[in-house]
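My questions all concern the structure below.
A protein chain is absent from this complex, but the other protein chains hold their places.
Take a look at chain A:
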């Protein structure tokens, strides 16, 4: 397997993000091989969501670069899918389940073309896969948390991307939906998709993901789960948080 034929699904080099002059992420170096399920874990405020948002270009980064399948992100936008946090949208918005699933096809439609029969078929199939097709005409506010998350996943499936970023898909969902998401992730891996999942539950992280990124403003460790999921590294990620924060505070104080 040469690197030219199979470039890494995602390559992040020296990525830094600052917010109001405070560093949120710095010097993130990550290389994710194709076809892996990757968990991004770390304490609250570690910059997990910020990492995927800045990789997607949703929020600006202050340094570093990102390559997707060996190309800059803007040349590979159509190969990347994004599932934002469920709470980030207004679920009272007057759209139906079908409308949301159709949004997954917008990326390939460009700015002006309207979704037609082909797009409706893609959206229907995606909804079928997550068991939400019978809800297609419901307003999204009438769904449970788990059902809302399934609709978001259906939308991601309709995007038909090769690399996915999912922001906390397991938050606030019922056990049945959690199991359904896991099945879906494994199914995606079998089709050689690469999925990066921001995750907060350490216990399940070990079972769900092939690789882990331990993040606390910088990458503490990154690699196959058995190698990375060790007490020392986890302690360094979670327990060592205070010392890391004070280090940064020192450094910024010196810089200014």
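Just so it is clear, contacts are C-beta pairs under 8 Å (C-beta built on N, C-alpha and C of every residue); 3 or more make two chains touch, one makes a residue touch a chain; residues count from 1.
Convention: contacts and distances are computed from a predicted model.
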- prompt: Looking at UniProt, which of "Methyl-accepting chemotaxis protein", "Metal ABC transporter permease", "Spore coat protein JC" or "S1C family serine protease" names the chain we cannot see?
  reply: "Metal ABC transporter permease"
Field: Touching residue (missing chain; options A:7, A:107, A:131 or A:172)
entry: A:107
Query: Considering the whole complex, which of A:16, A:139, A:204 or A:225 touches the chain not shown?
result: A:139
Message: Given that one chain is not shown, which residue among A:44, A:88 or A:203 touches it?
response: A:88
Field: Positions on chain A contacted by the hidden chain, ascending
entry: 53, 56-58, 74, 77, 80, 82, 84, 88-90, 93-96, 99-100, 103, 106-107, 109, 111-112, 114, 137-139, 141-142, 155
